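Pasting a structure here, questions to come.
One protein chain omitted, others in place.
What follows is chain A.
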Amino acid sequence: MTTLEPATDAAQDNLAALESEAIHIFREVAGEFDRPVILFSGGKDSTLLLHLAIKAFWPAPVPFPLLHVDTGHNFDEVIAFRDEVVRRHGLRLVVANVQDWIDDGRLVERPDGTRNPLQTQPLLDTISEHRFDAVFGGGRRDEERARAKERIFSLRNSFGQWEPRRQRPELWNLYNGRHRPGEQVRVFPLSNWTEADVWHYIAREGVDLPSIYYAHQRKVYERDGMLLTEGPWGGPRAGEDVRELTVRYRTVGDGSCTGAIESSASTVDEVIAEVLASRLTERGATRADDRLSEAAMEDRKREGYF
């Protein structure tokens, strides 16, 4: 929930403070946990997360693997970007394919075809299989009002569930990572960043992002007021006309519920200018899954989603 302001000198100081805070959080987890993992989807927030992790441990390598829950409905450009980043930095990537869970019957495809809510089970199963005890996510408190309630260190019970009434008080910068066997801690180093901070920092650091964050020609069709692209998620249906438009993406997620916006912003600076002028939040503009109910995000978080 934020008004986006251009980056002044004061804003640059603010970015430096946010960077120091995130680096501190990465190092705390490295010092206190046995088996941390970074959730990495190739989107801008998780790419920023990885960038900060690399800075936190430089000149040593990042001491954590990456985990991607692949819905099978991802954008080709994003998967290619993911694999290139892993190769370039010599990282280890664990992939949980939602399709595997559907194929062996642990999950059932939803009638509406969206696979975003189906990510929770593969995520929890994979955390448990690898005995990950700290799981970094790129969630920001400004994204959504249930996320505004999230702690930086967020204890999840042995079912991976979030219980907002029983959160630990978080005092000063003393993070309590204690947990019992089977419990895990979700860690959010970008908690205090806003969408504007993320873009200003991407500009300052020259962070590479998947190409679909910038304007490109794409064949899209309209559904529920969103511009969806053709793909294996069942579109377009009869009556949904495909048009070729100049678009870009503000968020990157499952193709079945992530919409494009019409845009000619093809550089970071043009994107920042566009984001500053927008009267819609990034999720409100382009994420169908958050529109399902008044508490959609909270309900998914309680089940174990990020």
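One rule holds in what follows: a contact is a pair of C-beta atoms (placed from the backbone, for glycine too) under 8 Å apart; a residue touches a chain by one contact, two chains touch by 3 or more; residues count from 1.
Keep this in mind: contacts and distances are computed from a predicted model.
K.L.:
One chain is missing here; what is its name in UniProt, given the choices "Lactate utilization protein", "ABC transporter permease", "NAD(P)/FAD-dependent oxidoreductase" or "sulfate adenylyltransferase"?
P.N.:
The record names the chain that does not appear here as "sulfate adenylyltransferase".
K.L.:
Which listed residue (A:46, A:191 or A:229) would be found touching the missing chain in the intact complex?
P.N.:
Of these options, the touching residue for the absent chain is A:191.
K.L.:
Write down which of A:24, A:89, A:130 or A:218 is the residue touching the left-out chain.
P.N.:
Among A:24, A:89, A:130 or A:218, only A:24 touches the chain that is not shown.
K.L.:
Among A:167, A:211 or A:266, exactly one should touch the missing chain; which is it?
P.N.:
Missing-chain contact among the listed residues: A:167.
K.L.:
In the full complex, which bits of chain A touch the chain not displayed? Write them out.
P.N.:
On the chain A side, contact with the omitted chain comes from 1-3, 5, 8, 10-11, 13-14, 16-17, 19-21, 23-24, 27-28, 30-31, 54-61, 141-142, 144-149, 155, 164-165, 167-174, 176, 178-180, 191-192, 194, 278-281, 284-285, 294-295, 298-299.
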